[in-house]
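With one protein chain removed, the remaining protein chains of the complex are shown where they sit.
When the chains are written out, they are named A and B in that same order, and each has its own residue count from 1.
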Amino acid sequence: MSHRLINWFRYASPQTFYPLAGKMIPWFWMLAAIFGLTGLSIGFLLAPTDAQQGEGYRIIFLHVPASWMSMFIYLVMSFWAAMGLAFNTRLSGMMASALAPTGALFAFISLWTGALWGKPMWGTWWVWDARLTSELILLFLYIGFIALQAAIDDPRRADKAGAILALVGVVNIPIIYFSVKWWNTLHQGASVSLTKSPSMATTMLWGMLLCALACWMYSIAVALMRARTIMLERERHTDWVRTLLAAKE
Amino acid sequence: MLLLFRAVIGRDLRLAMRRQADVVAAMFFFIIVVSLFPLGVGPEPDQLRKLAPGVLWVAALLATMLSLPRLFADDYRDGTLEQLALAPQPLGVVVLAKVVAHWLIAGLPLVMLAPVLGIQFDLSNDALAVLTLSLLIGTPALSGIGAIGAALTLGVRGGGVLLSLLILPLYIPVLIFGAGAVDATVTGLGPQAHLSLLGALTLGGVFFAPWPTAAALRVALE
Partner (left out) sequence: MHWNSLADFLAMGDHGLYVWGSVVVTALLMIAEPILVVRGRRKLLLRLMRQYRAEGVDRRDHRQPTTRRSPA
């Protein structure tokens, strides 16, 4: 038992994690490419036209995976944040800061594709629907996290402050979502219902799931790459980084 | 513990009295921002009545932001905070006391100004009463949640702007229920549901926010 525990924490040290991540990154890129290409070809070449929305619905293959990822990455980020606060491991903070920009990117993609989907379907780029508004607020939360970490010079303090903010954010997200939803049902000005999802053919579902998997693999690959850079930067005074770079020269 | 609680509140109030200019400036900021809106959107009473709850509440959020950076900054600079962190009592109690003091200094004046400013927007008496009540119930939550941001940005460059970036998104539920209560009164729905949810937010905010705030303060003091 204790032996296993030690083994786990061994991977939590940047020195052992760095080469491991380096070996895993190409595999995740490959998987991302495979899933992405099959998902997109199913979505854009094979899937039938939607009865209600015509061809415009194909944005769903980008929009839904991006929205899922933006929410999920926030959860993963908070998980790492909690681990960092609880066990004080260096790696957790690095993973959280490596994930944030990717999460913000997906939140932005989700908003962008949502606007381009909304224009032909409901005739407007933006509606103050509960889900769209929450996504926007999620983007704000990501930006707050990134800005806070960027403003603090000491990486240990940046990690901890970011972790507290991420946890406060994750507690608040359901409250924000509920309040926005409440607000939305009272103001019926927008008068478009988003809750009615298009009936999904199985091919559509498959395309979407594959695209979502591709986004997963992409996020892992990019986050690992960014984490490796952060590791080198923070551990630049240690011997392992010195020997690593000496070998490169 | 109660002794410490009262001592911290008393001290903060006394310090604020010595620097009245800050408190007054935040109040005038509130008044000016609210008064700018009719100039921007036109003086039609119907439109103003519709805008009033949102405008007053958003202005209240911004005015709160103005005083938040100083919540811990002075104590941090002169070392008092370090002393308080070393005290045997939990730091959360100190934070709670400072939140209460902040509300008395920054929140309560807004509540008292609100009905006067509401008159500018041609609000009915009922709406004015609910507006004041909603601010009375909601502003403690602003101080409580804001304390988290104030602690996180303590001693950080660009602290004030960063603080707004971190905290304003978290204020959204308070804004929705606060402004919604007034709105519901104007449209005849009755404000009870909004006000009770607002009360729940305040209770949650004031009693849970001190713990992450205390954690953030310890991080800043390390």
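Quick notes on this structure:
Throughout what follows, a contact is a pair of C-beta atoms (placed from the backbone, for glycine too) under 8 Å apart; a residue touches a chain by one contact, two chains touch by 3 or more.
Please read these numbers as outputs of a predicted model, since none were measured by experiment.
Although it is not drawn here, the omitted chain touches the following shown chains in the complete assembly: A.
Considering the full assembly, A:L105 is the residue among A:L85, A:L105 or A:A130 that touches the omitted chain. Along chain A, the points of touch with the absent chain fall at residues 44-49, 54-56, 58-59, 62-63, 66, 101-102, 105, 108-109, 112-113, 116-117, 119-120, 218, 221-222, 225-226, 228-229, 232-233, 236, 241-242, 245-246, 248-249.
Just so we're on the same page, only the chains that are shown with their structure count from here on.
Contact residues of chain B toward chain A in the complex are 148, 152-153, 156-159, 162, 165-166, 168-170, 172-173, 176-177, 180, 183-184, 189, 197, 201, 212, 215-216, 219-220, 222. Interface residues of chain A, counted against chain B in their complex, comprise 85, 137, 140-141, 143-144, 147-148, 151-152, 156-157, 160-161, 164-165, 167-169, 172, 175-176, 178-180, 182-183, 186.
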